[in-house]
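For this depiction, one protein chain was excluded, whereas all remaining protein chains were kept in their positions.
Coming up: chain A.
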Amino acid sequence: MANYLAQFQTIKSSCDRVVIAVEDVSDLWLNVRQSFEQRLPVKKACLNNKARNPVFVENLPAEFIQTTDSRLRSRFPQEQYLFWFREPYATVVLVTCEDLDEFKTILKPRLKLIVQNDEREWFIVFVSKAHPGNDQATKMAKKVYARLETDFNTKRRERCCKFDLHGTDADFWDDFDSKMVDCIRNTLDRRVQFYEEENRKLSEQRFTPIWNFCNFFILKESLAFMFEVTNLHEDSLREYDELELCYSESVNLPGKHREFGGLDTGDDQAALLNPGFKALTQIIQDDVFREFEFRQYIFACQAKLLFKLSRPVEVAARGYAFVVGFSKTLALHENALPFCFREVWVITACLGLIKSTSAQYDNGIVAIDSEKEFHRLQGDLYSLCRVKFMRLAYLIGYGVEIEKSPVNSASLSMLSWPKPATWPSIPPDSSAEIMTKEKITLQAKPREKLFNIQRKPLPLEPSFLLREANRRRAFLSVGNMSELYDSVDGSGLDAHSKLPSNKSSSNLMIRTMSGPATSETSLPVDRPMRLSEIHVAAEHALKQTISDPDFMTSLSSPEEFENRYMELTKGAADNYHRSWWKRHGVVLDGEIAAIFFKHGNYDLAAKSYEKVCALYSAEGWEELLADVLPDLAECQKILNDEAGYLASCVKLLSLESSLFSSKERQAFQSEVVRLAHSEMKHPVPLDVSSLITFAGNPAPPLELCDGDPGTLSVAVWSGFPDDIALESLSLRLSASSSADEGLKAIKSSDARVLVPGRNIITFAIPPQKPGSYVLGALTGQIGKLSFRSHGFSQDGPVDTDEFMSFEKPTRPVLKVRKPRALVDITPAVSSALLMNELQWIGLIVKPIDYSLKGGILHIDAGAELKIEESQMIEIESYRSNGEQSGPTDASKALSSSSEPGRVEKVPIENGKIKLPDWASDVTTLVWFPVRAIDDTIARGTSPASPLKHSIVDGMRMIALKLEFGAFHNQVFERTIAVHFTNPFHVSTRVVDKCNDGTLLLQVILHSEVKATLHVKDVSLDLQAGFEHLGNGDGRPTSSLFPLVIAPSSRAGILFVIRLSGTKDLDELENSDSMMTIKYGISGDRTTGAHSPVPVKPDDSEELLFKISLKLKRPVLDPCLAVGFLPFSTDCLRVGQLVNMKWRVERLKDLDEASLPDDEILYQVDANPQNWMVAGRKCGHISFSKAQGSRIEIAVTCVPLVSGYVHPPQLGLPDVGEANVSCNPAGPHLVCVLPPTLSTSYCIPA
């Protein structure tokens, strides 16, 4: 059956559409052909697929062929059967007849004969030639057609349709199409069934010896082809898939040795998209196809169908898998194939796939996912192609052009060398080429990396090419490395000891091995090839392998290689980027950058390198970053991009220290320092967050009171490998409550050299606003370069600055408390002190959790108060009552911490006291002597002249100002009031009046102070009008001195006096008696008044107190009596008028001239706040001089306030007080009720 293969191929190529046979019974074809063929291809057809499901296909290609055509006639039945797919799918029988008899006798039998063949699907088209105008003919045609229908239509199927030659109607064409499609479908179904049956049969025999893949293939492909022709591409694809599977199984069967193929010219160019690349007959051998060609053929068929199905993404996906898989297959047969055949094939395959899929892909709009998928596949194809291309280039000596980057190294060093049966040997007459190669190798210097980074270049070869190539040479049985070395330089050194010592680069080593170029070209058989010779040999072998001249051109020179390499890399990178595989894409960007760099296109190189670095840096892959960052730095250096260069250097320094040697790191630092001290064109602040990090102390935050400066120590980690000198270093704090960094930078006054690792830097912090603060940023200057760091670190330098992106609890380093009382100053004593004496005033200075160290107390005594500056101030530690009565443990603890009862005397200057250091934290009592000055003479009181005593009289103010805090920034101000008083309050009263006119005057001394008073002597200097009885020294009658008066108690002293005979009333009234009291005081200054501070040592303790007393002559001869008459009403109310009445009665005649006539002046005194006097307050009233005459004086008043108030008083100004007897004698009170409720606003219910 394999013999039919060629025929099959021909048929397949010639027949690409559905054939519809035309049985032209009545010679009508020429008339209708044009209109029939216009219906093709069939616009819409409903066919059944292999699973018998209806599928709509569009534009089904078809062709009408007359049965008389040679193409249909000259077929043998056997052939027909085998290539059934090319047989007509439908038969159109064209008839016409205008006569019923003719139909019956001639046409009908003929038609019966035609349609009796059951194999064929047929239908009859009756063509009516009748002109529409010709009614007779039309009628006749209708009759004949009706007859035709009855004869050939069955119940199940109508097989006739009528076509009007003149005036076609649309219905016919629909009818025609549907009949035609019916026929095609039926035929197709039958044929599919047939092929399936055949295939099944063959499949059953698969493991029998007679089985032949070729037969199976022809049947299978026939079916597939039939599906393809009928536009059932999905089914067709499935058939090919099955075919492929079956082939894989059969080809892998052990036993038979088959040819693999791939040895023909042009085979190196992958034909996986070109099914017609080779005739099937060419690739068959012993009924089995050669794998190399057949697999590509199958794939090409599949790809063709997939393209027809508009699925280029799937082509790419299958293609990539196919290339990878087939590449492995090629590797199995590599020793039979030309040198590097596999690599060349993969490259061409990838390029072909890329080209065709992208061409097809442009047409469609696809979902984002499949777009990504497509670009990813394209990227994969490009990069696969790129790797293989690099491999080829490396083999022919362009290795120096290839960047030794991780991506290239990983791709190439894990990719095994080609394994030809024998390594190509050097072609004759190639010495010139060898020389050239050698020159290239010698000239190529490994790129001097910036900063002298000495890093072992990454390998681009899985094992040394030199060894591999020589090992595979046919005539060298053993590829021992040591032998190679020995034979080359003859030094006899052991290879193992030599190899590791030579670490610089593989190139370097190769050079030493190849030695000085010897001009000999014809190698002795036992001499291993040199590297340049290997390159030349490989190049020649490749020239043999590669049939595409264009491809070979791209390997012809380093420049061409680079162009193609660039193209592939760009393609891969671009596609990876479009597939969102940024990592793949960016890595390749780095490769592009390397080429740009090599060509001095530093701008573009820097841009690409930046992308790579940004990715690695963002994702924290430091080892990879360490590889590419120096390149970026170099670009930036060349481009004079100082900012970028500095940033790169800083980044390099901040990478893990193990990635670079200390020498390299020192080089980075010196670059930074050099630039920092140079004149930069555009100085920019440098971000060193990753290099210089800082953190507060692990201890609780520094707490400051409002307005206080402080010292904050911050740990700064320097990532520089050496000490680095800073011009300045400042710290910004930021308030944790607000985001703005509006705070001033705080400069450090510390040493400006940062040692590597931890440095403790102290910052003097000026007063800050209340709140808590976190470390903001560290700024500083290296040379002229200002830098800035945001890098916090908890307990060590962080790895990367991306670390910062995590939510990290920022710990406040500084807390400034809200303003609060830091100290309290209160007077120690609340009771009164002695007036006019030097008294200690105690101030309790109580620090509230705040040190008063260095505090200065300003004491500003107010008016009538004088601080005795000649005296020392006493400061003693103070314990309040609460503390003293506290548990003994506590007091012990206290006493151990501070010396109890410590007293220190300090001077006072200009009202300033400097607090001693020991007093800074403890509550102290400050005693200072003051003298309150009161020049007025105290007055005693008597029942007649009650004391109008105001407490304000004894008040003295002291303004205090305490400056404290480290910088005297804290100020406490307070004004305190101190109460001074006289020692005594004196009151007098006449105890008794004797018949002989002597008066017993009792002087009562009230103690005003909280101290015991010792009255030592009292003398009373009486005013005029009085005189002492007896010896007249003014002493009291009884001598009980010293008289001790306890605090707040009183004592009485009795004087016996009498009125002296003076008549001058005025004189009597204007003079006072003066009492002098000599006394001592024994009091404690902590409770109140105490003995005055001795100014001079000889000051006696005896004190003198003078007080004036006003004695009133008793009313001995009253002339007039004034009596307050009771009110007419029981109660007084506010707002109610009340009549005040006084009765004045003349008790005796007054013979004195003081009253000139019988009129008397009266005056009503009323407190205007309490009373409203209605009417005259004063006036003259006639009053008879006769004894016993009486008058009443009435005044109407309105009380204004409720309560007990003094009523108005009637005074008689013209008559001396001594002559008037009043009843009641002294002031008295009346009760005034509140006003009655007003009912005027009450609303009756």
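Here is the rule we go by: contacts are C-beta pairs under 8 Å (C-beta built on N, C-alpha and C of every residue); 3 or more make two chains touch, one makes a residue touch a chain; residues count from 1.
What we mean here is this: contacts and distances are computed from a predicted model.
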Omitted chain (choose from "ER membrane protein complex subunit 3", "Trafficking protein particle complex subunit", "Large ribosomal subunit protein mL40" or "Transcription factor PRE5") - UniProt protein name: "Trafficking protein particle complex subunit"
Options A:627, A:868, A:1008 or A:1072, residue touching the unrepresented chain: A:627
Among A:149, A:619 or A:904, the residue in touch with the chain that has been omitted: A:619
Selected from A:41, A:459 or A:1047 as touching the chain missing from the view: A:459
Touching the absent chain when the full complex is considered, from A:91, A:378, A:409 or A:1073: A:409
Chain not shown: contacting residue from A:127, A:323, A:426 or A:587: A:587
Missing-partner contacts on chain A, residue numbers: 372, 406-407, 409-411, 413-415, 456, 458-459, 576, 580-584, 587, 616, 618-621, 623-624, 627, 794, 799-800, 802-803, 805-806, 808
